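Left out: one protein chain. Kept in place: all the others.
Note that the chains are named A, B and C in the order they appear, and that numbering of residues resets to 1 at the start of each chain.
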Amino acid sequence: MAHDHDHDHDHSELPEMDLRVRALESLLVEKGYVDPKALDIIIDTYENKVGPQNGAHVVAKAWSDPGFKKWLLEDGSEAILSLGYSGRQGEHMEVVENTDEVHNMVVCTLCSCYPWSVLGLPPVWYKSAPYRSRAVIDPRGVLSEFGVTVADDKEVRVWDSTAEMRYLVLPQRPAGTEGWSEEQLAALVTRDSMIGTGLALSPGEVAS
Amino acid sequence: MAHDHDHDHDHSELPEMDLRVRALESLLVEKGYVDPKALDIIIDTYENKVGPQNGAHVVAKAWSDPGFKKWLLEDGSEAILSLGYSGRQGEHMEVVENTDEVHNMVVCTLCSCYPWSVLGLPPVWYKSAPYRSRAVIDPRGVLSEFGVTVADDKEVRVWDSTAEMRYLVLPQRPAGTEGWSEEQLAALVTRDSMIGTGLALSPGEVAS
Amino acid sequence: MNGPQDMGGLQGFGPVVPEPNEPVFHADWEKKAMALTVAMGFTGTWNIDRSRYERETLGPVNYLTWSYYKIWFSALENLIKDHGLANGEEIAGGKSIAPAVPTKRVLKAEDTAGALAKGGPVVRDKAGAPAFKPGDDVCARNLHPTGHTRLPRYLRSRRGVIHKARSAHVYPDTNARGEGENPQWLYSVRFKATELWGEGANPNDHVHVDCWEPYLERI
Partner (left out) sequence: MNGPQDMGGLQGFGPVVPEPNEPVFHADWEKKAMALTVAMGFTGTWNIDRSRYERETLGPVNYLTWSYYKIWFSALENLIKDHGLANGEEIAGGKSIAPAVPTKRVLKAEDTAGALAKGGPVVRDKAGAPAFKPGDDVCARNLHPTGHTRLPRYLRSRRGVIHKARSAHVYPDTNARGEGENPQWLYSVRFKATELWGEGANPNDHVHVDCWEPYLERI
């Protein structure tokens, strides 16, 4: 019945935004409010340094080291800091564990809050109206679009990031990975598995 | 803080809509689904025949004839029909009386329901997001924008037209109109006074 | 559907801006869009509840940016397509390609004044007695259907008092889906503004809303 969905971004933003951003950058540099080299460092940080590989490291370590896992679930911020990940949009971390009884999934219905320090910047879909609106009222419908089916008798627990707490999902460790190294395990940990819209890959899904 | 409001209609609709409407009209006439002369009658009816003058007649009669007023408040549909007003979007009428204790105001938060048979087609503002959103949560704010102040200790009663019931406000009769004819009184009854976003005019506000 | 049509209680749309000396129509196409909507409604191919649902599902941004007659007209095009009265190519070109489909009725010029004056009453006979009477305390149910409903979101789980028990009216939730008129008792329910909007509201103010019996539960 709904014929047209209209939520796609306006892909003609480019020329206008290119001009506006260049103008503002020039102005703010000229006024001395920003240091252009600082901008380069910020961009390099989030484009190349901070990303889901950080989170995958955290998860693989938790899978490998029961003591670390216990610490991680009790004090996410400190345990994650011990691996060198900290800072903006990750100041206050809570790690939530997927189990046989609970599947966790993270959203920010009010804006785009996301654990930058361990996952980097959020993908467009995470910030989109369909995800933000539906994650809380229809989480199983959203999960099924991501190919994730959760049994009816298992809890889906959605974390709405309304405060400065940031959530990282600790996915379940796939079967058949006994004796794997942290590095091998990290390759199974997708970004979506740490948002809760995916599961960790099984050994058969990665090129070995 | 809000810099730009963006709720104005797209005034460039004209050329596109002109084409689309002409195309559909041709098609539907060619298919025999609509009689073009029927379209002319529908347009003439709502452009020239049905309008707030109908409601003003109803209100002036109620002000002049206590028996009619009683009937009108008890069975709005029948009393209004007795004056010759009926039909589409006025099948089930309820007339709500403004008093010293209650000020009534009508909205349709879910679409554009409006008592066509007595007021004609609704103005754009009645169908607009600002009115539909605010009438129920901030009726006094809306009223003040229309220049209507209701004392804090007087009830503002908002009627949200969610069903096929249609509401006509019976405004309070202005002071200083003793002995006026129905015709004179009708000239005091504005459209907005019958929606509840206005009051009836006082004798001094009309050219006498 | 908690869709873009469900505007009651939203904030941030700015002031209400009446247009001085507003004409009934702003362009000729608006007249025709209105008249075509009314005339096609009289064919009996769909009902008013389905029309409303079609308007609600044009897309949130379209709903917020299009003029109301553009919403009506776009929904009309879709209704015509959905019900097989014409296909998209015919609508785009304005020329008939496929044969016409018989409709229940066609509104003829000579019947138009009478049909407009008659309208489409929705009161229906219903056996049994209404569950509630004036003065009863009720609560609007916490329903979030994905289809058409006329229970606005701002009422969900809110308590009110039955102000008037009305007749049985066609039930939009099923009628919009083509599942029948399924008449249900209708009530005017009186809600305190403070119940709906909290302590900041004026304690004297109320909102009266027409609710069908399946929208309500006893408290």
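To be clear about the criterion, a residue touches a chain if its C-beta (ideal position, glycine included) is under 8 Å from a C-beta of that chain, and two chains touch if they have at least 3 such contacts.
Just so we're clear, the structure is a prediction, and the values are computed from it rather than from any experiment.
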| item | value |
| --- | --- |
| Among A:65, A:164, A:183 or A:205, the residue in touch with the chain that has been omitted | A:164 |
| Contact footprint on chain C, counting only the chain that is left out | 1-4, 9-13, 56-57, 59-61, 64-65, 141-146, 153, 156-158, 197-200 |
| Touch residues of chain A, complete complex, unshown partner | 2, 5, 7, 9-10, 13-14, 17-18, 20-28, 30-35, 37-43, 45-47, 51, 86-92, 94, 107, 109-112, 117, 120-121, 123-125, 127-137, 139-140, 142, 145-146, 152-165 |
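Going forward, only the chains that are shown with their structure count from here on.
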| item | value |
| --- | --- |
| Chain C and chain B - chains in contact with each | none |
| Chain of greatest Cα-centre distance to chain B | A |
| Geometric centre distance via CA averages, chain C-chain A, whole Å | 41 |
| Residues of chain C touching at least two other chains | none |
| Residues of chain B touching at least two other chains | none |
